[in-house]
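The excerpt is restricted to a subset of chains, each kept in its original location.
Note that the chains are named A and B in the order they appear, and that numbering of residues resets to 1 at the start of each chain.
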Amino acid sequence: MWDGPHLLTTHDPDGDEVRALLERAREESFEPDALAGRAVATVFFEDSTRTRVSFSLAGQRLGARVVDWSSRGSSISKGETMTDTFWTIESMGFDIVVVRHGESGAARLLADHAHCAVINAGDGTHQHPTQALTDALALGEALGREQGWDFSGLRVAIVGDCVSSRVARSNAGLLGVLGAAVTLVGPEPMAPAALGEALGCAVSHDLDAEIGRADAVMTLRMQLERGAGTLLPEGYDYRAGFALTRERAERMKPGAVVMHPGPMNRGVEIDGAVADGPRSLIRKQVAAGVRVRMAVLEEAMRRSG
Amino acid sequence: MWDGPHLLTTHDPDGDEVRALLERAREESFEPDALAGRAVATVFFEDSTRTRVSFSLAGQRLGARVVDWSSRGSSISKGETMTDTFWTIESMGFDIVVVRHGESGAARLLADHAHCAVINAGDGTHQHPTQALTDALALGEALGREQGWDFSGLRVAIVGDCVSSRVARSNAGLLGVLGAAVTLVGPEPMAPAALGEALGCAVSHDLDAEIGRADAVMTLRMQLERGAGTLLPEGYDYRAGFALTRERAERMKPGAVVMHPGPMNRGVEIDGAVADGPRSLIRKQVAAGVRVRMAVLEEAMRRSG
């Protein structure tokens, strides 16, 4: 998971780094000036207020100066390359750069030549490791698996447009590391067999067959603003087959939980009654996100030596 | 005025809360770390750099971490509801959320289910309580009414598109609580008799008749960017009847003052010579705004227990 001071993916063969980080985020025994005198830049080439603010708040709680380098109106729109923008930020003396970019592999490309720590806050359809850590923290605490972070025996269904989703890829990887059995669920173009093979997950095109067996259902956001529908035939009734409706939620196992990375399209991929219902971990996921990012920033700084 | 830790309106039957807050803002004896370790989010679904920065500076002066959750490019543009955005912010652990929204009643809706304090920074055409408190602070200090904040005997004319203005509604309410006699002045569609009845104010469609009697003239901003003119017949000469021109200002009483909530359209609703002239409290209003918001944030935190 860690590559020197950089956090780029959730890949972690033996899971030790993942478990250590989850444990640190669970304890929440952060020193309030762990990052005093340090500077953190949030550099979002794609907008995401929620993730950006979560990192900003986490950094500030550790005493860091946090500066936002927004992409709108910035050098990027003046023809500067991503790497030149990054080197400019690095040259200003930032200790940690939190970067989101629409291209898969962007964070890795920057980290390969960086002198500061690089945290991947989402790169294309590739990875979003702090989201996956956040989800694991919320899930482990909700299902009583926070002692040792052993998820073996848990069945998790990730539902929606898995093929376009870095959240799905990051979660599938991380949950596998912790021992959970993951099934990607969606219409065939959104959950193709090849993706399951690549990620080491089962694949299903029948949510109704899965709904009663899962300990957790992670519903992905339908990314309408990115033309999510283009993978499906015209007139395809996504909701009929794959939305987490109130009726489907009622068929879930006792104690099983519902998750969503946000922002939600209520009435599209999830019903409001489910999002607000007793199974929902959605607000706990948000709270867990700040704790995970505090642990990530602290560890990145520690690894920067 | 206060509803638990929330500040939503200027409604305050006996005026005790209003006077206490004005007195606190007047004293300015704030502890510089009254909000140390606390986090404040400014959440503006409508843009207003001036109000947002005023709150941000106020919060920072009290030692709070202040994070802006701007609406542009945020989850809102991805289809998220206002309440989901709010719950996300609340779940991150913010102590106070300062919210502006284009819909009347938005702040109330959020506060009704909130675990953090909600400060209304303007909701539709309904209320903008910190603006009204700001205006009362500046007015009371300018006219020597800061001992006891008793405005009885003062005549205040609020001039312009009162019907569309949350500033007019909030000020009319607050000035009434303090004992001032308020007259709404404007063309009939902008200052209808029914509005005066609802707010307990007089109404006049003749600024020239009022100008010599008022102790204070509050000129409202002509909200040209919201199509302010649509209430008036085509070709209506607003300036001839209702602009605060140099000529009109010369007919004001000795000691009478001119106010404007900003931003001004010079040469539209107010002449530059009046805005910059000796009667003008406009810059004092801005300075008063930061003091009022410090008092509001401090009190909201105190009430959060």
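Here is the rule we go by: a contact is a pair of C-beta atoms (placed from the backbone, for glycine too) under 8 Å apart; a residue touches a chain by one contact, two chains touch by 3 or more.
As the structure is a prediction and not an experimental result, all values here were calculated from the model.
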- Message: Beyond the 2 chains sitting in the coordinates, how many copies does the whole assembly comprise in total?
- Response: 3
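Basically, only the chains that are shown with their structure count from here on.
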- In degrees and to the nearest 5, what turn takes the CA positions of subunit A onto those of subunit B? 120
- Averaged-CA centre spacing for the pair subunit B and subunit A, given as whole angstrom: 40
- Of subunit A, residues touching subunit B in the complex: 32, 47, 49-50, 53-54, 56-57, 60-61, 72, 221, 223-225, 262-266, 268, 275, 283-284, 286-287, 289-290
- Task: State the interface residues of subunit B toward subunit A in the complex, per the touch definition above.
- Result: 37, 39, 41, 65, 67, 69-70, 72-75, 77-81, 84-85, 87-94
